[in-house]
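The complex appears here without one of its protein chains, the remainder shown in place.
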Amino acid sequence: MRLPSPSSPNPSAILLMHCPDNKGIIATVSEFIAKNNGNITFLDQHVDASKSVFFMRIEWELNGFAIPEEKIGEYFDVLIGRRYSMQWQLHFSQEMPRMAIFVSKLPHCLFDLLSRWKSREIEVEIPVIISNHKDMEPVARQFGVAFEHFAITGANKQEQEKAQLELLARHEVDFIVLARYMQVLTEEFVSHYPNRIINIHHSFLPAFPGAKPYHSAYERGVKVIGATSHYVTAELDGGPIIAQDTIRVTHEDSIEDLVRKGRDLEKVILARAVWHHIQRQVLVYQNRTLVFS
Amino acid sequence: MRLPSPSSPNPSAILLMHCPDNKGIIATVSEFIAKNNGNITFLDQHVDASKSVFFMRIEWELNGFAIPEEKIGEYFDVLIGRRYSMQWQLHFSQEMPRMAIFVSKLPHCLFDLLSRWKSREIEVEIPVIISNHKDMEPVARQFGVAFEHFAITGANKQEQEKAQLELLARHEVDFIVLARYMQVLTEEFVSHYPNRIINIHHSFLPAFPGAKPYHSAYERGVKVIGATSHYVTAELDGGPIIAQDTIRVTHEDSIEDLVRKGRDLEKVILARAVWHHIQRQVLVYQNRTLVFS
Amino acid sequence: MRLPSPSSPNPSAILLMHCPDNKGIIATVSEFIAKNNGNITFLDQHVDASKSVFFMRIEWELNGFAIPEEKIGEYFDVLIGRRYSMQWQLHFSQEMPRMAIFVSKLPHCLFDLLSRWKSREIEVEIPVIISNHKDMEPVARQFGVAFEHFAITGANKQEQEKAQLELLARHEVDFIVLARYMQVLTEEFVSHYPNRIINIHHSFLPAFPGAKPYHSAYERGVKVIGATSHYVTAELDGGPIIAQDTIRVTHEDSIEDLVRKGRDLEKVILARAVWHHIQRQVLVYQNRTLVFS
Partner (left out) sequence: MRLPSPSSPNPSAILLMHCPDNKGIIATVSEFIAKNNGNITFLDQHVDASKSVFFMRIEWELNGFAIPEEKIGEYFDVLIGRRYSMQWQLHFSQEMPRMAIFVSKLPHCLFDLLSRWKSREIEVEIPVIISNHKDMEPVARQFGVAFEHFAITGANKQEQEKAQLELLARHEVDFIVLARYMQVLTEEFVSHYPNRIINIHHSFLPAFPGAKPYHSAYERGVKVIGATSHYVTAELDGGPIIAQDTIRVTHEDSIEDLVRKGRDLEKVILARAVWHHIQRQVLVYQNRTLVFS
């Protein structure tokens, strides 16, 4: 059962779509909404001229819309989607997404996500926090969220991931946030949540993928460090980037300073990616994201 | 006579509009273009919910468009504009705008604009550079642009401005860039180029308007300094902001360091504002800009 | 009684000083430390050439230092300080500062400070959280910190501040952080904690002081918003700035978006100022800070 999101007094529908570029798509889609008495509150489109692909995010108020919610998808597909060979997703603002958090030992992203949740900055349900260590259990308890510990070894990884997947299914989890989770997920695991696992990596990817990026950044002598939030794919730190930013550092910064300064960036960038995701602003196409915000 | 802008192989039309918010505007406008065989290459809209005003920038390719260029405005107004009580402007990408530069003694913004013009980063005609000092005449000459000197005193200001206006009219100037021009223009002068005079102010407005903002920034001990490019209005440094950015400074920066670091910001922000302006991305409403980019 | 700060395995002494500029100060001070067998781990100096004032922060390891801790101040003053007419402060890294938090209804800065404290990102004692509202009491309780409510009215303000001062004294509070505390402190209150009350203001000061800066920023149409952390003085939002930063916004951002984006800046900038303060990196001179970091 989904709780309605309380901060959406005007429920709205959101369509994310892409298709081969063509004349008249915007007119057709916006007319479909307008003729059925929907008031468009957001429309942003993008044409990738080099690939001739059209992308759009459109949002409209449902109050007074002539087509009932449960029929909108069908009508849209029959009347428009098929005609333009569209790939589309339909979302409703009043659906409250269910988010699981995976964490290891570092608290800053976990504290930040839970604080935002508690303050209603991000409107989600958090049914469970999963960890390969017990260190963060007190934090989960402090915020009143269930905590499940799965010790991971080379030998038991597959089995443990299977148990995690069952747990996630039982909790009807929509998407997963890896809040500095220090385990590589298997391709099998990832395939259950395509473009629905959000990771934070502590470098400006594609520089310094994998382990210990702050150490590598220090050794290379960079003058900026960064953080990157991306959807997890089979390729390590290679998935579509949702949000990314950098800050300047100097020769005076030790590795410990980079870690300290990076923490603030990591938690802000991860939260930004989660925000875009739950606002249904993100469309993935060929390992790149379009973020309509 | 206007030169065609050579970098636009596909000529396009651009409509900037705003009107009371209403259902169906996007559908109506985009259908108007699509039905007449125009391919929309850009559409971005914005609704100011608090004021119930709808804003849009739409651009489409003219090749094959059914309505002749010189009739588009009329057709649009009759069929759509009046119906929605729209304020709108129509531009064509192949029109090369004619830009005058006003400068005093500081060379960095002038060098930067002329370099971008020479490199075709900005596609404009520069018929004349106007200055209240002679210092920059060699720079103008070096780039092969006419230079006109108007010494300004308290006594001759009105008269000199009148002569400047005649010169600008003779050169068919479309818009003016104040590249660190150290004279306040009179309200009378400004009224001839509404939202067509672009200034760069060396602070993050509204902080430190008027003279010597770097000195004030130093005295106040700020940790960031900024630059602001805005359209000139009757209120000093009070016009609609087009582009603005800041950089961090420390206690180690003397006023001279602020001036030096600020220069780079000033020239980049001014050039960014000029770019938005000539791309017809800027819409002014109630002393604020919408920059559709 | 002060707890030793556990993260300083090598205890060190920190001197912050300023005096009229003169030849030989660095040599004299560094020789004083070296001759007494102290290893300097940090030295940064600054000369304000326009005012002929010399500033320095110097830190050295105490292990093996010939002068006992409790005598360092006396020796330094007699041998050096008086000779150069210095103003100086001496701190020891192993002292754990005692920080009180004042908060009203907004949770983001409070959550952030408490999370950093719990994670030992900032090494302080937090004996008490003080508020003019009861909304944040559950957050204080969640983190196990005492919460004291002082309802403030026009009539009882002086009396309540007196009670707050007694409470702070009883808790041996060293400095106060206003984590979005929506009350102006009286000059009398401020005078008890000179350069020891840290506020976060949600604008890039000196722009938009006082109430509702995001509303003012929206109305003015700025393209960046900011946050400023400063020591509180008698002048509202006029004290010495410790940390300040900005982020870019666009016409698409409503006031609510500014508030949302600003929150991340506020909490990061406030935490940065607190970090500088407890690392004894901040020296105040004529309403400006030097931050040696």
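In this document, chain identifiers A, B and C correspond to the written order of the chains, with residue numbering beginning at 1 in each.
One rule holds in what follows: a residue touches a chain if its C-beta (ideal position, glycine included) is under 8 Å from a C-beta of that chain, and two chains touch if they have at least 3 such contacts.
All of these numbers come straight from a predicted model, not from anything done at the bench.
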{"item": "Selected from A:63, A:89, A:186 or A:287 as touching the chain missing from the view", "value": "A:287"}
{"item": "Selected from A:19, A:126 or A:205 as touching the chain missing from the view", "value": "A:205"}
{"item": "Contact with the hidden chain (one of B:115, B:183, B:216 or B:287)", "value": "B:115"}
{"item": "Chain B residues that touch the omitted chain in the full complex", "value": "107-108, 111-112, 115-116, 118-119, 121, 139, 142-143, 252, 260, 263-264, 268, 271-272, 293"}
{"item": "Contact set of chain A toward the excluded chain (per top definition)", "value": "46, 49-50, 204-208, 219-224, 226, 228, 240-246, 248, 250-252, 254-255, 287-291"}
{"item": "Residues belonging to chain C that touch the chain removed from view", "value": "23-24, 26-28, 30-31, 33-35, 37-45, 47, 49, 248"}
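Assume only the chains that are shown with their structure count from here on.
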{"item": "Geometric centre distance via CA averages, chain C-chain A, whole Å", "value": "36"}
{"item": "Gap in Å, rounded to a whole number, between the CA centres of chain C and chain B", "value": "42"}
{"item": "Multi-chain contact residues (two or more partners), chain B", "value": "49, 248"}
